[in-house]
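Here the complex is missing a single protein chain, while all its other protein chains stay put.
Labels run A and B following the written order; every chain starts at residue 1.
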Amino acid sequence: MTAETAVRMPRRRRRERVNVGRVIMLALLVPLMGGPAYILLVNAFKTQQDIQSQPFGIPFDRLTLQPLIDAITSPEYNVVASYGFTAAIVVVVDVICIALAGPAAYVIARSTSRKTRLLMLYFLAGTFIPGAAMVIPAIYVLRTLGLVNSFAGLVLYDSATTLPVSIFLMVGYIATVPRDIDQAASIDGAGRLRTFWTIIFPLLRPAVVTVLILNSIGLWNDFVSPQILLGPSSDQYTVTTAIYTGISQYTTDLTKVFPNLLLAVAPVIVFFLYMQRHIISGLTVGATKG
Amino acid sequence: MKGKGIWRRVGAVAVVAGAASMVLAGCSSNGSASASADTAKAESAHLRIIVNISPNLTVAYWNKLFAKYEKAHPGVTVKLERTGTISAADKLNQDLAAGDPPDIVQQVTPSADTAKLFTDLSKESWTKKTPLVDNYKINGKTYLVGAGEQVQSLVFYNKEAFTKAGLDAAKIKTVAQFTKAMGKLKDAGYVPLQTAGQWVTGSQFTLFNDSTTMTKTPDWIKKRREGDVTFAGDKDYMKSLKAYKSWVDKGYLQKSDLGLAYADGQTNFLEGKSAMYIMGSFFVPAADQAKASDDFGVFSMPTTGTYPTKQFSNIADPYVVVKQSKNQKAAISLVKWLTTDKTAVGSELAADGNFRKGYTYTMSSLGKGVQKIVDASPGGFVEAADEQPLPGYSTELNSQIQSLYSGSTPKQVAENLDTWWDSQTQ
Partner (left out) sequence: MGLANAVIADARSPRTRSGEGAAARKRNRRLKDTAVSLGMAGPAVLLYSALMVVPVGVAIYLSFTDWDGFSDAAFIGIQNYTHLFTDPNTTHSMWVTVLIVIFGSAFQIGFGLMYALALRQKSRTNSVFRALTYYPHVISALILGFLWNAILGTKGALNTLLAPFGIGPVGFLFEQNLALISLIAVIVWAGFGFNVVLFVAALQTVPLELIEAAEIDGASRWQINRNIVIPMIAPVVTVALILSLIGLLRAYDIVVSLTGGGPAGSTSTYAYVILAQSFGSTKIGYANAQAVFLMIVSAALALLVTALRNRSDKAAEGEG
């Protein structure tokens, strides 16, 4: 702490010179980044006329909760109703992903053979597969498996897409866990699978958190796979597909557009504010290591 | 996303033809009775149906209509399947790809290639009394049946704007007169002609051009398919493009309207911001709903050829039964009800401003105006079967027409359309 202040001290003077540029840069951020969020928030509580005549204004005496209530109670394309379904996808995929990626990463990380490294490459190649475009052929595979247009099919497909990066991150982390720990467990008579789940896995907490955050945000926001894999007969909507399906119905009715968009982003924003530090470090690690 | 609109709307033109054929059809009012009689004994089934959702035909509208059917047919449930922002045809393709097609689809016009996907309804005798059924036959077989007909070679106008500009709608018969009228409307402070983005731009051009072209050369599209004509080489087609381009250049059409959704554009016109609007008969119920139908009038599409032109017609609320459906009997019963039952048909006609001989509903003054045009027209033309353009054409045309707003010349557009067409049939 003191060392840091000491280091910073001499620079303070110099920084003041260039401050103008920095202040302008940061000042620009406020309208550019804050503006859209402000528009979204404010207009969700206004009447159609107020939105159209003064999209940036706040007519305090005419603010209303009605559009939001209408959106929450709407019988169609109800975004709030889709929270549960979307959350179910997120949870199930997270569980499958960790359950499968963890042991696989352990086997890969603890192997010294070149062939097992090839296995890592095999998984890594998956990051080059453009998920959106490969959904189309994936349909035919799911169809053969009898899983088309089902929750199970969607969840399995999503899990498969999360494996490459998840395994890669966990392999990297397991490599930092000393092998002595495994050996000690093995002397105690624990099998490898048990060793992994009871001894190693608890040590992977940071990596697991990273994987969970990466996957959860990605899945919550995913549009293509639920749009295409979740068939019409399933009648289930995720947040994104509910918005997408609904918006064609009410493009001109801004008292529906804004509240619904607000409801769609609210959970992620709350999650983001609450877990900001973890999310940022999680996504950063995910990006640089993945 | 854009594509569907055009042919749906173009389809509406078929309505006109339908209306025209009302005169010949002389059909029936007994459909409903027999329909409900035999569906009543249909076994229980869970039916899924893709329908067209529009400002007139809302989800709530369809659900209400289907609820009526369910009530009369215990054991049968009908579930509406939403298409999001894509067309019914695109939706059906997706569902087929996913191996989970619905039982019935509305607004998909079978072609010779796709006919095998649908159930052959030729044996069903009731289909013979449905409107325009012969125009949509493929190799002599009936796959598609509809509830009514739409007409689309129409120009709606704002009466107040016409009064202010000193115009008489009855005197606008040629494209030159139409163009001149737009000048006067502009001087009077109006946006002369309303358009919009999405599929509307290309669709309006189709309505404008094809009314002349198809009246003169009824098999024009077939000829294009066979390479006997080209867009760039067709004098009438070029005339239409040039006229349209001149409207863009003179500011009669507003570039900013390309940023509007279909419903937004229509709202502008209904609110009196623009003076004229090329659209099918389905504009009538929209105006009725806004309680504004008396403020608007309608005239037949101006032409460079003989006036009046034939009406761009299409079948309204057309249904096909998907061959893969496991509920064939129940699905056919529902389609029969939707296309022959008095109440169902009446409701569908009224909801979208369509016509059918023998089925009436209370029409507004605007609706009657359309009816008059239909009665005076020399018939209708339908762009189906052999006269159906290549799949994807409406999307491409829409793009090309929109490009006229940003500098493309009529010649470039026509040549691009030819290039595109030929690339699809390589």
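A few points about this structure:
By definition in this document, contacts are C-beta pairs under 8 Å (C-beta built on N, C-alpha and C of every residue); 3 or more make two chains touch, one makes a residue touch a chain.
Just so it is clear, the structure is predicted and the values come from calculations on it, not from any experiment.
Considering the full assembly, A:Ala101 is the residue among A:Ala71, A:Ala101 or A:Val148 that touches the omitted chain. Screening A:Ala71, A:Leu169, A:Ile217 or A:Leu230 against the full complex identifies A:Ile217 as the residue touching the chain left out. Residue-wise, the contact with the chain that is not shown comes from A:Leu261, picked out of A:Val177, A:Ile199 or A:Leu261.
In the full complex, the hidden chain is touched by chain B at residues 1-2, 85-87, 89-90, 93-94, 96-97, 113-114, 116-117, 197-198, 255-260, 264, 391-392, 395-396, 399-403, 405-406, 416, 419-420, 423-424, 426.
Considering the complete assembly, chain A touches the hidden chain via residues 7-8, 10-11, 14, 18, 22, 25-26, 29-30, 32-34, 36-37, 39-40, 43, 52-56, 96, 99-101, 103-104, 106-108, 110-113, 115-116, 118-119, 122-123, 126, 128-134, 136-138, 140-142, 145, 156-157, 159-161, 163-164, 167, 191-193, 196, 217, 220-224, 228, 239-240, 243-244, 247, 254, 257-258, 261, 264-265, 268-269, 271-272, 276, 279-281, 283-284, 287-288.
Keep this in mind: only the chains that are shown with their structure count from here on.
On the chain A side of its complex with chain B, the touching residues are 76, 136, 139-140, 143, 148-149, 227-229, 231-233, 235, 241, 244-245, 247-249, 251-252. Against chain A, the residues of chain B that register as touching in their complex are 48, 53, 58-59, 79, 81-82, 84-85, 91, 94-95, 97-100, 102, 261, 263-264, 267.
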